[in-house]
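One protein chain is absent from this view; the other protein chains keep their places.
Residue numbering begins at 1 within each chain, and the chains themselves are lettered A and B in the order written.
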Amino acid sequence: MNLSYLLDPAHWDLADGSIPRLILSHLWYVLLALLIGTAIALPVGLWIGHTGRGSFLAINAGNAGRSLPTLGLLMLMVTLLGLGLAPVLIALTVLVIPPVLTSAYAGIRTLDHRVVDAAKGVGMRPWQVLTKVELPMALPVLMSGFRSATLQVVATATVAAAVGLNGLGRLLIDGLAVNDYSRVLAGAIVVAVLAVVLDLVFALAQRWVVSPGLTERSSK
Amino acid sequence: MITYLSNNGDAVLAALRQHIALALIPVLIGFVLALPIGYLGVRFPWLYHPLVNTCGMLYSIPSLALFVFLPVLLGTKILSPLNIVVALTIYTVALLARTVADGLKSVDPLVVQSATAMGYRRLRRLTDVELPVALPVILAGLRVATVANISLVSVGALIGVGGLGQLFTRGFQLFYVEPILVGIILSVLLAAAADLVIVLLGRLVTPWTRFQGAAS
């Protein structure tokens, strides 16, 4: 085990297949999947949380989605659609939806209902209750779901390389194929660091977007 | 798909059996290990944050990398299923240790104080009061870990040991949808069954949660 691949400056230029390029393609997969997944799961989760309708779906969609094996889904999609971005995005989006949906739902359901009643009492419309009261108050829970989705997607996006696509998984798959453990180690380290950095970024974002009134209370 | 199954029943069954073992043995070992580790995170509060961060870190190591490196670290053969078992045990501990800690932390301090007042010593109080009260949270974590493991095992197919994942690679090498579909469906069904078992066991061991649910 050695760090020679990671530390070799030749692997840090901007050529095709270099570490920075792989990080970029990896990030691209991750961010697109997070974006699409959140765009689907957030409204649904909020709606279910707000109305209370379909809670069964919200709770079980979480586990059902999690149980879909990403590698199988990816191989299925590539077999059906051929090489391209779509198969990766579909497989990774499926990974993003459950935690975001469940946390959006849970964030709203676990709110103190007296607060919601009060908001209604002062004459807020349902839409205002949702966007001005429920959503801001659910943010901490929501963000934790989003962050755990991020961690998972960053690690799992590596399987894209198993079907001939890019991303940091290339270091793992190619390292394995050419029997270069130093490359595999480089891949594992970069992926883990990327996950931690992204988590840190979102943690900061969370501090910035969550109302200070809530953070004081949540330290209970 | 029916034809595929009828022609390959034995192979599919063998893959399923391997999948079950590779996914669930780590859940058991991981659960047993996570209990004391999670407890330490509560008993010594300064340990909590390092614990949570380490767990997050461990979970972000790509499984394929772990499968490849464990033989180097453990001296096992590269195709040994043990590599998969150890890797998934690590993930299970990473998930559950935090859940155990959070579960124990969520126990109402008043409950703990009452137990202490009733004369419970630390260990008895832990096993008879805190753990049972924390159980619903811990079981929720156990469900997540079990389902995640069942889905992760298949990545092992990329190095030749992966239960149902072998159906994925086989189908993929021929651009043949049937085996892949069979693998996905069995994997999802297996996860659902394991999940259901945990839920039912959970009801059995936490009968009070049902009454609470009925009251609210």
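A few points about this structure:
Convention: a contact is a pair of C-beta atoms (placed from the backbone, for glycine too) under 8 Å apart; a residue touches a chain by one contact, two chains touch by 3 or more.
Everything below uses one rule, namely that contacts and distances are computed from a predicted model.
Not every chain of the complex appears here, and the one that does not is recorded in UniProt as "ABC transporter substrate-binding protein", selected from "Rieske domain-containing protein", "Sarcosine oxidase delta subunit", "ATP synthase subunit a" or "ABC transporter substrate-binding protein". Of the candidate positions B:Ser63, B:Ser151, B:Gln166 or B:Ser187, contact with the unshown chain belongs to B:Gln166. The chain not shown here touches chain B at positions 4, 7-8, 11, 14, 17-18, 20-22, 24-25, 27-28, 76-82, 85, 127-128, 132, 157-160, 166, 169-170, 172-176, 178, 197, 201, 204-205, 207.
The set of chain A residues touching the chain not shown comprises 16-17, 78-79, 82-83, 161, 163-164, 170, 173-174, 176-180.
The definition used in the following text is that only the chains that are shown with their structure count from here on.
The mean-CA centres of chain A and chain B are about 20 angstrom from one another, to the nearest whole unit.
Residues 1, 63-64, 66-73, 75-76, 78-80, 151-152, 154-156, 158-159, 162-163, 168-169, 172-173, 175-176, 181, 184-185, 187-188, 191-192, 195-196, 199 of chain A are the ones that touch chain B when the two sit in their complex.
Chain B meets chain A in the complex at residues 56-57, 59-66, 68-69, 72, 143-144, 147-148, 150-152, 154-155, 157-159, 164-165, 167-169, 171-172, 175-177, 180-181, 183-184, 187-188, 191-192, 195.
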